[in-house]
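Please see the structure below; I have some questions.
Every protein chain except one is present and positioned as in the full complex.
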Amino acid sequence: MPAYLTDRLLDPTALVESVASPGCGATSLFLGTVRRAPEDGDLEGIEYSAYPEMAEAEFERIVAEARERWPEACIALRHRTGYIAVGEASVAIAVASPHRAQAYDCSRYLIEETKKRVPIWKKERFASGAAEWVEPMHV
Amino acid sequence: MPAYLTDRLLDPTALVESVASPGCGATSLFLGTVRRAPEDGDLEGIEYSAYPEMAEAEFERIVAEARERWPEACIALRHRTGYIAVGEASVAIAVASPHRAQAYDCSRYLIEETKKRVPIWKKERFASGAAEWVEPMHV
Amino acid sequence: MRVRVRFFASYAEAFGRQEMGLDLEAGASVADCVAAIRADPAASRLPPSPLVAVNQRYARPETPLAEGDEVALIPPVAGG
Partner (left out) sequence: MRVRVRFFASYAEAFGRQEMGLDLEAGASVADCVAAIRADPAASRLPPSPLVAVNQRYARPETPLAEGDEVALIPPVAGG
């Protein structure tokens, strides 16, 4: 399966290897990591939850769209759920293709659509014990 | 040093970790790998050679330009020299930044400029024993 | 007809549950289903037009429902 949810650590090298083939000269790996900006105070990590059946169905639809636009791309997409500490990756997208423009563009498409459409939610966890749902503005 | 030549295997995970920081939520890793297209016949690998002093000076200039355009980006760039077999990476570029647009755009800039400007050359090696310089069209 | 309604994330917290069964008139639409859900006082937490998925796919308010459908109220997504 090219795209799924997981509760395990994401492994960049394994993901890159999973899409490699002799005909592909370019691989793009994107990692989204839990970030603590200066305004985030004592943020320690984020709890990710999902609507798993729909998230995986939506991943399949997004990957199918990407394959239609970039038929030569090999795609692997993983999204973690559960608690993820600052600095750890929540999402990893590897795309290999014969030439680099396809790899960059396809990777960008996959992350943009994932963020827009896949039913996954974040709850920020602070050292103080406070917890807050992340409510994006693009509702 | 953010950018240099090496004769060692490129390690995606190590490179990604080298640019990580808590304030960065996005990491883009680009790998250029030696590719065998159907028209390449019995290509086994490519011998990379460089003008090392100038290649590293040019890398420094390219990285300085990228930092001016994307001041928040953390950059690591490695280019292998010597013999590289089909499927192995010849170049790896890791960029971490607070947000993903910077990481993608900065990575793309670095690979495009590297290919245009850095004095590195390729000689294709075939199973037959034949060897051929790669002469790009953009002379 | 009966549908299964699912709540997630902040909506699950607001409603104090993750799912419920709901009886609707034959031919009811997604909008009718949302209107029925609004009978619950916890529904004040819902935006004017919440995102809805039917059987794991985003659906429009006018989409007709069928017996046994899974209707999910989707809070603003924040993956990645």
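We call the chains A, B and C, going by the order they appear; numbering starts again at 1 in every chain.
The definition used in the following text is that a contact is a pair of C-beta atoms (placed from the backbone, for glycine too) under 8 Å apart; a residue touches a chain by one contact, two chains touch by 3 or more.
The model shown is predicted, which means the values in this text are computed figures rather than measured ones.
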Statement: Shown chains contacted by the missing chain are B
- request: Can you list, in ascending order, the chain B residues touching the missing chain?
  value: 32, 48-51, 53-55, 57-58, 79, 90-91, 111, 114-123, 133-136, 138-139
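The rule is simple: only the chains that are shown with their structure count from here on.
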Field: Required minimum of steps from chain B to chain C, each step between chains that touch
entry: 2
- request: Could you grab the centroid distance between chain A and chain C? Build each centroid from C-alpha atoms only and quote it in angstrom.
  value: 26
- line: chain A and chain B have mean C-alpha positions lying a whole-number Å distance apart equal to 24
